[in-house]
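Omission of a single protein chain aside, the complex is shown with its protein chains in their original locations.
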Amino acid sequence: MNNPFFKNYGPIKALEVYKILNLKPNKVISSQNITDIKDLAHSKKSEITFFHSNKYKDLANKTKASFCITNSNLKKELPRSTFALEVDNVLLSTSIITSMFYPDSINDYFDNTVVNISETKFKNSVNFGQNVLIGENVSIGSNCKIGHNTIVEKNVSIGNNCFIGSNSIIRNTIVANQVKILDNCVIGKHGFGFFPLNKNNLRYPHIGLVIIEDNCEIGCGATIDRGSMSNTLIGKNTFLDNQIHIAHNVKIGSNSIIAGQVGIAGSSVIGNNVKIGGQVGISGHIKIGNNVEIGGGSGVIKNVPDNTKVMGYPAKNLRTFLKQNK
Amino acid sequence: MNNPFFKNYGPIKALEVYKILNLKPNKVISSQNITDIKDLAHSKKSEITFFHSNKYKDLANKTKASFCITNSNLKKELPRSTFALEVDNVLLSTSIITSMFYPDSINDYFDNTVVNISETKFKNSVNFGQNVLIGENVSIGSNCKIGHNTIVEKNVSIGNNCFIGSNSIIRNTIVANQVKILDNCVIGKHGFGFFPLNKNNLRYPHIGLVIIEDNCEIGCGATIDRGSMSNTLIGKNTFLDNQIHIAHNVKIGSNSIIAGQVGIAGSSVIGNNVKIGGQVGISGHIKIGNNVEIGGGSGVIKNVPDNTKVMGYPAKNLRTFLKQNK
Partner (left out) sequence: MNNPFFKNYGPIKALEVYKILNLKPNKVISSQNITDIKDLAHSKKSEITFFHSNKYKDLANKTKASFCITNSNLKKELPRSTFALEVDNVLLSTSIITSMFYPDSINDYFDNTVVNISETKFKNSVNFGQNVLIGENVSIGSNCKIGHNTIVEKNVSIGNNCFIGSNSIIRNTIVANQVKILDNCVIGKHGFGFFPLNKNNLRYPHIGLVIIEDNCEIGCGATIDRGSMSNTLIGKNTFLDNQIHIAHNVKIGSNSIIAGQVGIAGSSVIGNNVKIGGQVGISGHIKIGNNVEIGGGSGVIKNVPDNTKVMGYPAKNLRTFLKQNK
């Protein structure tokens, strides 16, 4: 799938990519066009991908990409049809090349395409409050309500029967049907992802979206960041209480319930029918199974299998926690 | 007391209530009018109440309600003058019937009755910023200030000498005198209360209010949810720091001090002269006594008696915590 929201500034000549990465140009390759950048699984002919860890060896073996940013140890895993660009820091180089294709995904400057909703095609189809602003490339289904001072920036798709509260900001987000997003939320901002550099950190692009599925409710003051290379997802009929922070690339399953002030760090995956108590923190790159219950205040720093109840900091089996703390 | 803010759509014929609950209609009863729904203690003749737990037996024995939603085990506790409607899930049925009387209390859609304050009777009596919106059924006392972009939705009463900051939203709330509510707050929203159902959770009505007594200060970014059947209360001269979440039905006493990012779950009761450190979490349905001190970061999962200092997760006696963590 092509990126629905961020403009692809490609094709870019391979020679330009070589130059930016300080690589010695290859004469045959240099004149070729590179059309897009995607991950190993999704990239196709004449596109560029990246391969930074042996964990992804199987995907690398089968990639269809014509170009791959990788290092000297990993390049042997690539198929013959994929040309390796050897670099020292694969992720940093990938970030730089992604920025060439998607320069609009690095900084979240305010959307200067917005106009008052009363000047748009939605003036009759949406029930709206005062001072509502709508950006370019926005779609809104039937029977929706949008509260006062809310800003629906560019690149947002909202389904039918949705309610957006007041003072909220939404961008780069797909909202399905019967979804409620309450007041003071910020949905679809870039994540807290950058390369720490002395004096001036380097932000990497966030070309993912936020996807909120049918029947969800998002409480007041939520921040849900969009993904970097993949999407941030809130599954069907999942309810979030107030003041929750969901970082980039997080996936939450369906029918889950998340109480107030919970924070979920980047790229963690939460299953279906999960109950998370207030103020729980979940580390990044963690997997929480289905039907899990996490007691309030817990700090989860490793995977939790299906059908488990945990509590504590770090979180452990609930019975163990209660026994140890009688 | 009748509900000051939510419109009662009653009386409703008993027959309609029977139908909604899938009960076999009783011929004599069916034609009667039910005028309101209240809890066991407050309901009167020709009103309906509910009784779901043996804990409330004493109140049930003495209820004045003409009708009571209950189950087959509990109905024997009701007086002869109260007609029992037997159901499987008392709270779910109560929620459904409450929704019939108070349909406006289920969803917090934005208030479309608001107008700019300069078009209201407050234009000369209130000191206000730009883009301030005021809903129907709002009263504001003398010498009040309201900051920019703030929305005072319908059903709000504000006393004298109050200050509301900028970008805040208030609804279904009674604010006494000399109260400060700072910027970016959301006060009076419905709580995080619903019946989890597969595919489509069922929200229950919140017909309670938020009451903020004299001399309180509410910090930036607070969310204080209104009660479901009772009220959420912040007692006199209690100060809340920034980013605090107070769930529905919580009662906080007077002269208490609550530091930043604290979260208090639903229906907990906090005493007078209580000091709560930063990021403390308090479970739901907990009782914290008077003159209690809770150390920063604590997770309180059981009652705390008067005049106690606690700390830890779970919170224990402060000295024990410090000794165990030397």
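Letters are used for the chains, namely A and B, taken in the order the chains are written, and counting of residues starts over at 1 for each.
Here is the rule we use: a contact is a pair of C-beta atoms (placed from the backbone, for glycine too) under 8 Å apart; a residue touches a chain by one contact, two chains touch by 3 or more.
Everything numeric in this text was worked out from a predicted model, so none of it was measured.
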Handout entry: Chain not shown: contacting residue from B:25, B:141 or B:296
Key = B:296
Handout entry: Touching residue (missing chain; options A:12, A:97 or A:133)
Key = A:133
Problem - Hidden partner chain, touching residue among B:60, B:96, B:182 or B:250 - result: B:182
Problem - Interface with the undisplayed chain - residues on chain A - result: 107-112, 114, 116, 131, 133, 149, 151, 167, 169, 184, 186, 189, 192, 194, 196, 198-201, 221, 223, 225, 243, 245, 247, 261, 263, 265, 279, 281, 283, 299, 301, 313-314
Exercise for the section: List the residues of chain B that touch the chain left out of this view. Expected result: 127, 129-131, 145-149, 163, 165-167, 178, 180, 182-184, 215, 217, 219-221, 236-237, 239, 241-243, 255, 257, 259-261, 277-279, 296-297, 312-313, 325
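We adopt the following convention: only the chains that are shown with their structure count from here on.
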Completion exercise
Whole-Å distance, C-alpha centre of chain A to that of chain B, is 35
